[in-house]
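Let's look at subunit A:
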Amino acid sequence: MRDALLADGPPAIWLVADGPPTIWEWIARNWDTGRGGSIKNLLGDHLVMSLVPIVAGLALALPLGLASVRWRWLYQPTAGLFNVIYALPSLPVFMLLISVTGLSKTTVIIPLTFYAIAVLIPAVVDGLGSVPDHVRQSAVAMGFTPLRRLLRVELPIATPVVLAGLRVVAVSSISLVSVGAVIGEGGLGMLFTRAYQNPFLPPVIVGIVLIVALALVADALLVLAQRLLTPWVRARRAS
Partner candidate 1 sequence: MITFDSVTKRYPDGTVAVDHLSLEAPTGEVTVFVGPSGCGKTTSLRMINRMIDATEGEILLDGRPVREIDPPTLRRGIGYVIQQAGLFPHKKIVDNIATVPHLLGWDRGKARARAMELLERVGLDPAMGERYPFQLSGGQQQRVGVARALAADPPVLLMDEPFSAVDPIVRTSLQDELLRLQAELNKTIVFVTHDIDEAIKLGDRVAVLRVGGRLAQLADPKTLLSEPADDFVREFLGRDRGIRRLQFVSTEGLRLRTDLTVPEGYEGGRSEPWLLVVTKDGRPLGWIAGDGRGGPEPYGTFRPGQDSMRAALDAALLSPSGCAVAVDEEGKVAGVATREALDAALAEAADA
Partner candidate 2 sequence: MNWLTGFFGDPANWSGPGGIPARLLEHVEFSALALVLAMLLAVPLGLLIGHTGRGALLVVVSANLSRALPTLGLLVMFVLLLGTASIWPVIIPLVLLAVPPILVNTYEGVRGVDPELRDAAYGMGLRGGQVLGRVLVPVALPLILLGLRLSAIQVVATTTVAAYTGLGGLGRFVIDGFATKDYASVVGGSVLIVLFALVVQIGFTLVQRTTVSPGVSQRVRSR
């Protein structure tokens, strides 16, 4: 293994005098090199490229979902279209976008945003569908205007379902960003391509662990948000 590594000529930063570094040594050496490819910088890139699609996806899916509920006929075509988009593999979509947006983070962010919308539209529609009819009726009867009814009654009740969709979106966006490494914009995914080009396992392990950890943290934050936003859901379960 050691000979093979040397023969393949790995870059200097991965070499130490007496053999390949342990995973901890490797992390210490590469955490913050002051250059673009340090783990710290890649982590930052990764956060940006996964957070933007999550937030933008929600921002776009909410009005689209609301419109689909308001005008029922809109739902089938909208959901159908995004279903098709969702089925498109990310890599070729990145590739096709290069001719429009070039080799940039945007090329990764745009498709991920579309995937997010595809998951979130049904979540918004189902969430609003989970509002019991008698609740809606009594809100109308109490004299809520449609907008107030939406903001004060319907959206809060829809929150758990929407957040469940958002959890799926968050976790899959964070892991999907890494595919972008193939076109040179993959955040922590860059560790995978680098490790493959200079066969060396520790970066792969570090990349996988960090990405899974990021996903778990995002998921936990959303669970926490759900508890804070919808205290009644827990109260009902406890009783």
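The rule is short, and it goes like this: contacts are C-beta pairs under 8 Å (C-beta built on N, C-alpha and C of every residue); 3 or more make two chains touch, one makes a residue touch a chain; residues count from 1.
As a selection rule, all candidates are chains of the complex that A comes from, given by their letters.
Values in this document were obtained by computation on a predicted structure and should not be read as measured data.
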From 1 or 2, the one in contact with subunit A within this complex: 2
Residues of subunit A touching candidate 2 in the complex: 83-84, 86-93, 95-96, 98-99, 168, 171-172, 174-176, 178-179, 181-183, 186, 188-189, 191-193, 195-196, 199-201, 204-205, 207-208, 211-212, 215-216, 219
